[in-house]
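All protein chains of the complex are present and in place, except for one that has been dropped.
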Amino acid sequence: MWIEKFHYWVFHHTDDSGQLSIDFVVGLSIFMIAFIIVSTMSAGLLVGLQSKTIDYDAVAYRTGVILAEDPGEIDETVGVAYIAPDRYAWDLIYPDYYPAYHEANMMRMGLAMPRYYYDIPSQIVMSHKTEQFFDPSKYERDFYKDKIIFGDYPYNYYITITPLDGGQSKSVGDPVPQKQQTGYIKRVVMVKHPANVTLNVFDTTGLANGEMTVSFNFYNLSSRTPGFMVYPSLERSIINLTNFSTPTTITSVKACSPTCEDTQPTTPTIWIKKPNGEVWRAYQISPLGMALSVENGTLIEVDPGYLSKRYFPNLGPVDKIDVKMVFSDPTLGGEKDFSYVQEVSFNESFHQPNLTAAVLEAWVW
Amino acid sequence: MVNENGVLYTIEGVAAGVLMITTAYLVVSTTVMFTPGDSHIIDMQLEQLGNDVLASMDTPIRYGDPSPLELYITDNDSSGFSNHFLLYANTAAQPGFGRIKFNSTVYYRKDADVGSYHFSDSGDIMTGREHMVNVNRRVFVKDYTNPPPPGPDDRPQSVLLEVTLWRD
Partner (left out) sequence: MGLIISVSIFLLAIIVNQSMLVGQTTSESVLDFPKAEIQDIRNEVFRYRSAEVDPDPIQADIETLTLYRKSALVDISNTSERLTIHYNNGVTYYHEVIQI
């Protein structure tokens, strides 16, 4: 039906009076529509540039996840030699000792606690990792880009950590531009601090002859839930010596697993920190001809990474490392443990500082 | 049939209709600006922040202790929660992120039913125009000392703390 009408309309539509303006309007509209469509689509050509802020935010997010939730990763062996205690311990490779290995083997710098156990809380970071990460003298600016930012585009970054317990905030990177769009992420983390024991140096048994042995029993130390465990091979351990009654000196500090050897001449090693601020390396004290006086409040500090397989290959089957200190006064000494439980009667105590909260922020542009 | 009155015929009517719809569509679609990417970024940042704050608050700071979040819920300490939450959420190295505001509700199971009570807020009233996100945390409550009536059962349980947060 309608098709005949259509044909009629098409073939008999010859009277053009008053129709021209409508045709013109139709044509103009079609042109305008085409023009508008083309111009709208041409804006799409710039989508790649427009979505840069989206990209920045995604990169910032990824950096935030690596810092807050990832322990980081390193290739821990070179050939058969262990250069790191395990594959999470990127922070325990010492640039002054193995600079080339350090650069080449580190894959990511995460601040989180290593994933040894399935029930480690995800938002706990370790304080010595943050110290090392935010140490301005430690790594080059571009090194951070390779290890936490990633991507082919040369992103700029600014990363900062603000402790909520009133501590000083730290940062790495360039100042954030005020006039430019930047990607941003903010993470809240809990920081785990190193544990310490306070030990009574006076020998109650009278058998020790000035020799004091502090035993790091790895098996006993793993008895707490993982978020609150002491990891002697990964964390700093602090031994606080008290109850010196007369002036005395320390003549040697050795590490035993099971045979006793001098501590490392270079970091990581064991340090003697005196209350007046002096810091001495524990390596071969007596051959230097120095009588190193010790007093109440002298700290013996073990660097993170020292009590590990790299320096004590027997670790694993043996599960125990002793630190042996020799004093000139024979009434001092004894068998002690770096453990969660200490006898209160000897004024001895174990102290694990509380976790503290910190805000971690990253800008990328 | 054909005169000079400018009458629209069927095919022209169709054409005109198409033209009008297309024009109206183009006009509306160019003026109404949805920016889906941007709002998702804000959602993502807020959601991550909210989840982080709740997770940190639910971490005991000392071995063997209950978490601060568990204590706030156990004691129904809404101002303690509010101060703690806002301190974590609003601390920033540089200004510009906007102040965080929140409102929270606790959901609990009572036999086969789910009950809830209002827990804590930042003192701000939601007008409905804010762009907000929901985050939640399951909190283990060993012993309710002061359950708000009609309240959850008196037993060790896991409650769901739901926090709605937005920023200026």
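Each chain gets a letter, A and B, in the order it is written, and its residues are counted from 1.
In this text, contacts are C-beta pairs under 8 Å (C-beta built on N, C-alpha and C of every residue); 3 or more make two chains touch, one makes a residue touch a chain.
Small disclaimer: the values here were computed from a predicted structure and weren't measured.
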Task: Options B:44, B:61, B:86 or B:132, residue touching the unrepresented chain - done: B:44
- [ ] Quick one: say which of B:17, B:123 or B:148 touches the chain that got left out.
- [x] B:17
Task: Absent chain, residues of subunit B that touch it - done: 17, 20-21, 24-25, 28-29, 34, 36-37, 40-41, 43-44, 47-48, 51, 55, 58, 107-109, 112, 114, 135-140, 142, 155-160, 162
- [ ] Using the touch rule from the top, list residues of subunit A that touch the missing partner.
- [x] 51, 54-55, 57-58, 61, 118-119, 121-122, 225
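Throughout what follows, only the chains that are shown with their structure count from here on.
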Open item on the list: Taking the mean of the C-alpha atoms as each chain's centre, how many Å separate subunit A from subunit B?
Closed with: 31
Task: subunit B residues touching subunit A - in the complex, by the definition given at the top - done: 2-6, 8-12, 15-16, 19, 22-23, 26, 30, 37-38, 41, 44-45, 48-49, 52-53, 55-56, 59-63, 87-89, 91-94, 97
Task: Contact footprint of subunit B on subunit A as seen in their complex - done: 6, 9, 13, 15, 17-18, 21-22, 26, 29-30, 33, 36-37, 40, 51, 53-54, 57, 61, 64, 68, 121-124, 160, 162, 164, 169, 171, 176, 184-190, 224-225, 227-228, 352, 354-357, 359, 361
